[in-house]
Every structure is written in C-alpha cells, then in structure tokens.
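Only one protein chain is missing from this complex, and each of the others stays in its spot.
Letters A, B, C and D mark the chains as written, and numbering starts fresh at 1 in each.
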Amino acid sequence: MNPAARKPVEQLRESMRRDRQWRFMYSTLDLELDVSQGVILYLEGLHVSFDGFKAINDLNFYVNAGELRCVIGPNGAGKTTMMDIITGKTRPDGGTASFGRSIDLLQLSEPEIAALGIGRKFQKPTVFESHTVFQNLELAMAGDKRVFPTLFARLTGEQRDRIHEVLTTIGLQELLDQDAGALSHGQKQWLEIGMLLMQDPQLLLVDEPVAGMTHQEMDRTAELLLSLEGRHSVVVVEHDMDFVRSIAKRVTVLHQGAVLAEGSMDEVQNDPRVIEVYLGE
Amino acid sequence: AEPPIKVGVLHSLSGTMAISETTLKDTVLMLVEEQNKKGGLLGRPLEAVVVDPASDWPLFAEKARELLTQDKVDVVFGCWTSVSRKSVLPVFEELNGLLFYPVQYEGEESSKNVFYTGAAPNQQAIPAVDYLKDELGIERWVLAGTDYVYPRTTNRILEAYLKQNGVADEDIMIDYTPFGHSDWQSIVARIKRFGSEGKKTAVVSTINGDANVPFYKELANQGVTADDIPVVAFSVGEEELSGIDTKPLVGHLAAWNYFMSVDDPNNAEFIETWHGFIKNDKRVTNDPMEAHKIGFDLWVQAVEKAGTTDTDAVQAAIIGLETQNLTGGTARMLPNHHITKPVLIGEIQEDGQFAVVWQTDEEVPGDAWSDYLEGSKDLIADWTPPIMCGNFNTVTQTCLGSEAE
Amino acid sequence: MLQISGLNQFYGESHTLWDLDIEITPGECTCVMGRNGVGKTTLMQCIMGLLPLRSGSLLYRGQDLAKLSAERRASLGIGYVPQGRQIFPLLSVEENLRIGLGARPDRSKQIPGYLFELFPVLKDMLQRRGGDLSGGQQQQLAIGRALVIDPKLLILDEPTEGIQPNIVHEIGDIIRRLMTDLDLTVILVEQKLPFARRVADRFVILDRGRLMATGAIPELTDALVKQHLSV
Amino acid sequence: MVLGRLLRDDRGGQAMLAVLLLVAVLVPILNLVVPEGNPWHVSTYTVTLLGKYLTYALLAVAVDLVWGYLGILSLGHAAFFGLGGYAMGMYLMRQIGDRGVYGHPVLPDFMVFLNWTELPWFWQGFDMFWFAVLMAILVPGVLAFVFGYLAFRSRVTGVYLSIMTQALTYALMLAFFRNEMGFGGNNGLTDFKDILGFDLTNDTTRIGLFLASALTLALGYLACRFIVTSRLGRVAVAIRDAEARTRFIGYRVDHVKLAIFTFSAMLAGIAGALYVPQVGIINPGEFSPLNSIELVIWVAIGGRATLYGAVIGAVLVNYGKTYFTGAFPEAWLFALGALFVLVTLFLPKGIAGLFSQAVTWWRVRRPRERTARVTP
C-alpha cells in the first residue's frame, strides 16, 4: 500500500506529533542505528486489517541484536504480513515499528529501509529473471545505490571474490552465467538467499527458506543461518519443524495476528495451545 | 517515341485527408487520360506519377522532392489544406517546380511556383456574407470554424468586414473547435440560444472535413432548420454531402465557385467524362475538381504556347491565358497566380445537390492579399515584369521579404 | 494407469529430460524425488501437457496423451497441483474453485462439499481474492481446486510446501483417504522423506533429467537417498 | 579503451556503427564529388532522406532505452521529439529575419497575419543558436523530469504510465494546434531559410546536417550503451522485470527511472532538433499519439532491448514507407500493415533477433572450420 492512501486525518495527526522528525530535515543515509538496549527491532501495538479482516492484531515483537529468531504459526497467522510491515511494503493501520531505538520504519520507503540494513527473502522466490545468477548477486551487493554512483560503479576484485564466495555458499557456482529465469524453484530459493547475503544487512528476514529443498540442503541452510548469528540479526519463518528445531534458540508463535507464545523450542513445542493450532499430535 | 511529359499527383490516399483527396487524384488521372486521347501534348504523351503523402505534412515535402528530383515531373497537381502547401512550398521554390493548388484557402500568399486555382477569401467568404446580409436579412452572425489558419484568417477577414458594415460586437459569436470535433451538442445549443434572441441569425461555417457530419446531424436533431438559422459553409461540397444524410439539411447553404448542378454543356460533358472514367455514375463532382480541370487546361495551353514544359517558360506563358470554366464563364490566370471565378451560393437539396440561389454577375478576380487585414491591405502580387513579386508593397513600392534579395 | 516411455524434453537447446520410462500403477501413489533442478517439475508439466515433448509417448488408460492439449487432459481426469500454487490471484476463492467445474465428467454445477471438510479455511474465505491468501492457504486452495475436476490421476508438485505441520500431516491422510474413497492414482513430487515414506507406495528418483531408480517405498534405502538426494 | 568496453558483446552495434561510418564517409563523397548523372551519384534528395532516417533512428534509440531496458512503454516520446523540433524551428524562424512575406523585421509571418504586435516572451532568445539547442534539450528534459517525478513517485506503472504519456502528447498536440499558443497553429513553422548562416537549400548544408545526424546518432548510441552496460543499466532491467524486488534490495526505483527517462527525453529532443531543418517543417502533427505508437513499432520491428535494433527498425520502416508510398501509393498500407503483423508473428525478437540467431547459427556451424584454419 502506498503512503498516500492513508486517511487524511491520520496523516494530519501524524504530522502534528511532537516527537516527529520532518522527513526533509534528514537524509536516511545519516540515520544511526541505535542498539544500545540490545534490541534491534521493536514492533509495538501493530494493527493491520484488510477489508475488515484483522491480519495483524495488536502485535508486539522484539528482536535482539545478533539474535537468530524463529517465527512459526499457522498459515495465515500474519508472519509474512509482519515482514511486509517491517520492510515498508505494507503500512499498518496503527502501532509503531522501529529499527534500533530511533529509526521509525513507518516513515521510510522500501529502498530506504533496505539501505538501512534490512534484507529480506520472500516467501515466493523472486529473482531478476533476465539477469544471470552472477548479476543478481552483483545487484544485491551492499554499496552506494544512488543513481550516479551506480552508473559509474565498477566491480573491484574484492567484490568479485565476495560474489564468488557467496556463489559457492549457495551452490550455484556452475550456473553463474545462466539466466536466473531458467532456474528451478529450489535454485531460485538459493539464489535469493545469496542475494540476501550480498546485501550484508543488519537484520535478515527470511520467509520459508527451505520450502522445496531436500533434507540435505535444508541442513546446509541451517548451517548458513547459524553462521550468521551474532554478527547479524535473523528472523526466520518456517513451517518445517525439523529445520526450526535445528536452528532455534528462541521461537515466537504467531496466531491470528498476535503472539501466542514465545520461548525456547522446547517450551513452545510443549505448549498445548501451540500444539492445538499448529503442530498437531 | 518522344519521352512522356510527367504530371505529378501529390494527393493523400491514406490518412485523414484521403477522404477528400483521393477524388482529386482520380480527377487528375482522368484529365491526363483525356489529354492523351487528344494526342498528348507537344506530340508527347502525358504520364501521371502518383505518390501518397499520407496526410502527413513532412511527408508532403519529401514526396514533393521525390516527384521533382527523382521522377523529374514537369508539373504537380496536388495538396489540400494550407499546411500541406506550406510544407511543399519551399521545395517547389528551391527546385523551381510548378504546383497547381485546387482548394479554397485563406490567401496571404503568392509564390512564383504555385498557381492557386481554388478560391481566395474574396471569391467565397465575402460574397457569401453579402448574400446572407442582403438577401436573407441576417443581423447576427456565428462564425464557427475548425481551429486552424484558414478559418482563423477567413473569420478575421469576415469580422473586419462585418464590423465595417455596422454589425455590433455582441452580434458576432466566434467559435473554434478541434479537427474532427464530433460532439457538437453544447455548441449547437449555444448557437440556438444565440439565435433565439430575436434577431435573424446565420452561421458562417469554416468547419473542416469530418467535423461537418456530426455538426449537421446535431443541428437537425436540435431542430435548427435552415429557415431558423441558415448555415453557410465554405468547406462542404457535393462530395462531403454524399457522406451525410441530407434530408434534414435542406436549405442550408454553401458558397463555392462551382456546383455539380449547374446547367451548362461544359459541365454536363465533364460529369459524363467523370462518370465514364470512374465507372460509377453515382459519383459526384465538386469545386476542387473543377479547379483542377481549369488548372490543367491552363497548364496545357501554357505549355502549348511556350512550346516547352520548362518551368520559367510556362510561368511566363500562363499568365493571362483563359479557359472556359464549367459554369458558363471564363477563368483567367491573373498575374498574382490566382484566377477569376464566379461566386455561387447554393442551397442543399434533398438529393445531395445544391440549387444555385444566387451568383455574382461576373467573375471575381482572386485576391492574394486581403484588403481587410492590416498587414496585407497594401500588398499585391504580380508575377509579370517589372514587379515580379509575390508580396509587393504598393505604399513603399518594394518587394518584401524573401524576394528582396 | 500412465505409461511414460522414451520421453525427451528440451528447453530450447538444453536437454532437460532424457529417455524417461516410468510406469504409474493405478490406485497407487508414486513419489518422484530428486535434487533441485533435476527436472521433476518439468516432468509434471509434460504429463499435464504444458510443455511440448521432443519425443516419447504418454499412455494414459490406453490413450496416447501426447497429442492432446492440456485442457483435454484435464477433462480426462488429470488433476494438477503445480509447484508454487499458481492460484488465480484476482479471482475469489470460490471462483478459483468453480473454474474446474467445466471439466468434471458429471457436469455438476456445485463445488463438492467434501472439499470444505478437508480444508475448512477455504469455506471462511470464499469471497476473498485468491492472491490475498497466505502462502499456506493458497496451497490448500490449490489442492482443493485440483479436486474439483474429480480427477482420476492427481499430480501433486510439492504440495506440502509452506503448510503448517498439522495440516501437512492431514494432507498426508487426505491423500491416502482420497485414494481409497475416490479411487485416485497419485503422482507426488516431494522432498520431505518422512512424508514421502508415509504417503507413497512407490518412488521414482531422477537425477539430471535421467531416471535413476524406481521401486516400492520400502526399497528406498538410505544408500539410495545418500546417492541421489543429498548434495 | 572505453569504446571497446561499450561494444564488447555487441556485434550488432559494431556492425551498425561500421555501416554508419561507411555511409557517413561515402554519401558526402558520392553526393558532392561524383557528378549528377553518374550511376554512383547520390542525390541530395537521398541525402536528406538518410538524414531524416538517422534522426528517427536516434529517436528510436531513445525509446528503446526506456522501453527495452527500463520497461517504460512511453507512448509520448513524439512529444519530446516535437518539442526539440519546435525549439529548432523557432530558431530557424528567427533566422528568416525580415525575409518573411510581410517583411517584418522580427515577427514571423504567422504572427503578423494573426495580428500579433510583439514577439511573445517565450520566443525571446531563440535568435541565438546555442540557446535554441539548449532549449531543444532542456525543454523536453524538464517536461520529462516533471512528468516523471510525479508519475514515478506515485508509482504509476505499466499501461497506466503508457496511457498517461499518451495523454501528455495528445494534450500537447491539441495545445499546439491552438493558434493562441503562438507556435503557428496547425501550419506550424515552415519556410526556413538558413541555419547558422548556411543556406538550407544548399547541398553542402544538407550534407552537414546529415553528418551531424550521423555523428549524434553514434554518440547517442554510445551514451545509451554506456548506460545499459553499466550497473545502472542492470538495475534498469531489474526494475523492468521485478520492480518491487529492486526496491527491497535498496535501489531508489523512482530516481533511476527519472534519470533514465529524462535522459531519453533529451535525446529525443536532440533528434527533433536535427530533424526539423532537414524536413523543413514542424507542426503539431508531430505530437500525434499515433506517431508515438509508430515509433514504438520501429523499435519492436528492429528488436527491443538491443539499441542497434532500434536503429535498424527506424531506418527500415521509414525506408519502407518512403518506398511504398511512391511505388504502391494505393496499396502501401497493406504492405506496411502486413509487415507489422508478419514481423510480430515470425520474428518475435525483431530483426535484431534474426541477426543474433544468424550469429549463433554461424558460430555453431563454423567452429570446426575455423579452428582448422586458426591452429597452425
């Protein structure tokens, strides 16, 4: 949804807020990520409804810096929608979302959010189909993404190495010159993960990374995500319990747009409510 | 055998103007064929070279150049609308070609290389207004036109003329519409209101081409009949009427220099030849066709007189030549490259023809520069020595502009 | 039920499926397995008629499918749940389901009620646009949609992808139940071994477009898995 | 060197530029040196025609840049072309000076005869060549910038954007038709005499304009190559294929679009400015929406997203038009229409596609022979 579509009254109220920083008074590139409280993502009191259907309903969710967090929950619980909000794709009807203590995500556009260091892998893999695998990674690579720097950008040897490194990680080194459009479903999944790595974001949002992967590939993905822990914060959404088990420290269960349970894998797994709505016997 | 004399035909066969121009292409082909039946010209056969400028003005210039330099034609008959003529004019002047332009236009031009066989404003607009004023007692005027130079200029001339004749400002309504305008509801309603204020009102229409059909349909549907508010048109002839259901239009007027209905042996013969040529005796003839016929006759005579098709020789020879027009008078090529024409006012009949209701006593000489416009009233054109100039200022006695060098 | 023989397929110049000979036995569930990109989906699309074959034949109940269009195959009772769901995003859930009614042999104008028992979520969302559903909801819709045409042969390309665990489990049961209730034959593409083991009767393993192994599920040994399914 | 980088993997472009160079060298010689009557003589008519095609080619390259690479199907590029043309036309009008039919020292003829008494403000400065050229670039650029700024910011995309560009050019057409606008209404601007003091009817002037067109086309082509081979070019293609996704990896899609769209509009403006002195008239018909559609078709015929294909398409279709309107005046629309249909059906990648197919075929067939010859 685009920001212009918000109701005028709300816009007005929003612009009258005392703590409001006017957009034109700062550039997003100057924003400082403040994780002094150890928390990198704050979602508080979020609400979203679509034609009256409450997809997100008073959601409070925090992610610590460097943490690997798993989010599970029934189909339609609002996991993807939550990611949409964080990345600026969907504007909530109410609530706040901030990156670190100070950066109000709700004021920023998608590219601004991406530039601040929030990367995302989509549930349905989307890659640039008429670019080669290599170019997909090149485009995703962190760096100055403004128009003129991009026009004159040249790959340095270092950057090239980095791309090859990622290619090896995602197992597509042989396909580096193939158009991404001709990849199979699973290969696209990998490529998307690779693009995420290239972005080198502070916070990774990974929506169902192992769907369509074999068990062994799943293990590789798990390894990969675990290796990111500490340096990056990661939020993983996945329905494959084996996978979740293999990586999870803390798990959040979403249900009907709100947090149903949160805790260690064991706690969550044995929570009767979670069993009822999600895990089954 | 002798190589043929080439006659270029520069009329749009596709695009918006094809509606009017294809007929003129056929007319020239017919004239060429007739001339060849008479044994050609200077003992040489005539050959028509047809190209399609596709109602695209830059293409007109390109095709003109192609005709003159690639096909090396000796004369060109062509163009319709001033913009097409303006587009080719520099080409004809540069390459010293000959163009016969057969359509009524706004005047304000006289080129050494162009012969204007259609009406200048003084051969169409002014007499028509005189007729309305004197014969029908019109006191209020709607000048409705398509927004381009011909209507603009004509209306400026008419406005000046009407005011000279004591018509008040509030009794003149001027309205311009885009090309191909098709929704006339509001305008007709306004005309109706304008005409319902107690004074006898008429519409002088310089509405062009396709826009006329919906205009007349709307007039009829809103109940504006010829006896309430007559419309006199300068661009609606037999050909245009053949595309309109004429029943509701009976009594509206047009001013031209020729009508198919005129009872004249030359005309009868022309029509018969046309029907034979086009193999369809429902096809009508119209004023620009006559203009081409006159232009062609004059050119043939000039070539015969000069003994060559050389441009300069033909230019010199043609001035002063006369030929019979199709309505019983004579057309004479004037030094300003315009010709003499009678002015006829016709009323639309149910069969799509015009009944002549008025005509000038004698032919009116075409005036290149209007006497009613500030910038041009002192200008004349004269392509005979010693003046040899298309825009000669009679006050300063100089030849202006490009010819000054 | 379906006999695939000598099947070759090309994407432009690239040879994707090589001389496949596979037999699908009626009333059974055959699971097609293989690493990413080996050609499983391509094979399914060939069976469905969405991709042209270079050579080979597909004998379905004695009839050669190769010359038939996809829509004819659907009305012969081949149902398809594609990988990636392929829901009609702007049609409502109900319309997504209705679209298959025309291919039913009995010409019924009603969406069979049992679907809503299988996937209650669909009943609540009948008027929502398909594209607005969550991933898992869409997957359920895709399965339901394929069932509407009352298929005899059901092709499921990774049907559990993105579905919550309890429903995955249920889908397994559903497949088995449908096979008995509706006399269905199933071709299943699946990466998850436990699920495959639970649901399928037979397996087929592909590697780089070639048939590597086939047999009854109990014969799917760890060695085979290690050789063909791990990276 | 830079050129090498720009043309690497661009066999079509190399060939196109080579042909262009050849033509640019040969045509002037064949026109000026070889006497008329000699079968090798190239007439001035042909020179002017070629010059016109080259300006169209430049315009087509500009369209291909935004359509082929950025995915913006602009149905309004004729507007930018026309504006560039008008800027040049205004300069040429001012050059006439007092040689107009009314002999007015300042006012163009149409103003005299529509009773204007002084030159409107927006005509000031156009007596200077540099100013006119600047305007020919800036006016389309600014228009594209403003239009693009609004549209891209609001994320108007796809057919919505196409139709809005069409509305833009349509509105301009209607506006320029209006005589009150001060651009000569339907008749437009004509009767030009000279440019930079050179007589426009002179053969050498025409050759000069032709060469200028060829040079500008080459430069424009290389500039576009520079963009599309840069990372920005790849971002553009990414936007074309998955706009939203591009945003999520941090590119300001609206800025990229705006920059390339504006550049393309300026290129179109330059093409227009070169076009007008060669055809001798600029009128509102140039803004006609159908023209914009036609030029998209040149690109499609040539082969979208190849740049050199745009050149081929523009030259080919326009040559076809020139030829057919002369050779089959009454049936040429059948030929042109059929050409469009057949190319779409049988050459989905346009003529450039045919070309690259031929190259692939050549490579597949030849390597053995070649290795045989190359290895000593």
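Assume a contact is a pair of C-beta atoms (placed from the backbone, for glycine too) under 8 Å apart; a residue touches a chain by one contact, two chains touch by 3 or more.
We take it that contacts and distances are computed from a predicted model.
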Candidate names "Urea ABC transporter permease subunit UrtB", "ABC transmembrane type-1 domain-containing protein", "Acyl-CoA dehydrogenase family protein" or "Na+/H+ antiporter subunit E"; UniProt protein name, chain not shown: "Urea ABC transporter permease subunit UrtB"
Options B:32, B:64, B:142 or B:187, residue touching the unrepresented chain: B:187
Option from D:40, D:160, D:319 or D:361 whose C-beta touches the chain left out: D:160
Chain not shown: contacting residue from B:108, B:171, B:287 or B:347: B:347
Interface residues of chain B (partner: the chain not displayed): 13-16, 18-19, 22-23, 135-136, 147, 175-178, 180-183, 185-187, 189-190, 193, 196-198, 210, 212-214, 217-218, 220-223, 226-227, 230, 239-240, 242-248, 250-251, 253, 347, 349-350, 352, 355, 357
Chain D, residues in touch with the chain not shown (by the definition above): 73, 147, 150-151, 153-157, 159-160, 163-164, 166-168, 170-171, 174-175, 177-178, 242-244, 289-290, 293-294, 296-297, 300-301, 304, 330-331, 333-334, 336-341, 343-345, 348
Chain not shown, touching residues in chain C: 48-50, 69-71, 74-75, 80, 82, 86, 88-91, 95, 98-103, 129-132, 145, 148-149
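The working rule: only the chains that are shown with their structure count from here on.
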Chain D and chain B - chains in contact with each: none
Chain centre separation (chain C, chain D; CA means) in Å: 52
Distance between chain centroids, defined by C-alpha means - chain A, chain B (Å): 73
Whole-Å gap between the CA centroids of chain A and chain C: 31
Sites on chain D at which at least two other chains make contact: none
Chain contact graph, described as a line, ring, star, complete graph or other shape: line
All touching chain pairs, where touch follows the definition stated at the start: A-C, A-D, B-D
In the complex, chain B residues that touch chain D: 13-14, 50-54, 56-59, 61-63, 65-66, 69-70, 81-83, 86-87, 89-91, 94, 108-109, 147-149, 152-153, 156, 178-179, 373-376, 379, 390-391, 393, 398, 400-402, 404-405
Of chain A, residues touching chain C in the complex: 50, 53, 73-77, 79-80, 123-124, 171, 182-187, 189-190, 208, 211-217, 220, 239-241, 278-281
Of chain D, residues touching chain B in the complex: 43-45, 48-49, 52, 96, 98-104, 110, 112-115, 174, 177-179, 185-188, 190-193, 201, 279-281, 283, 285-286, 321-322, 325-326, 329-330, 332-333
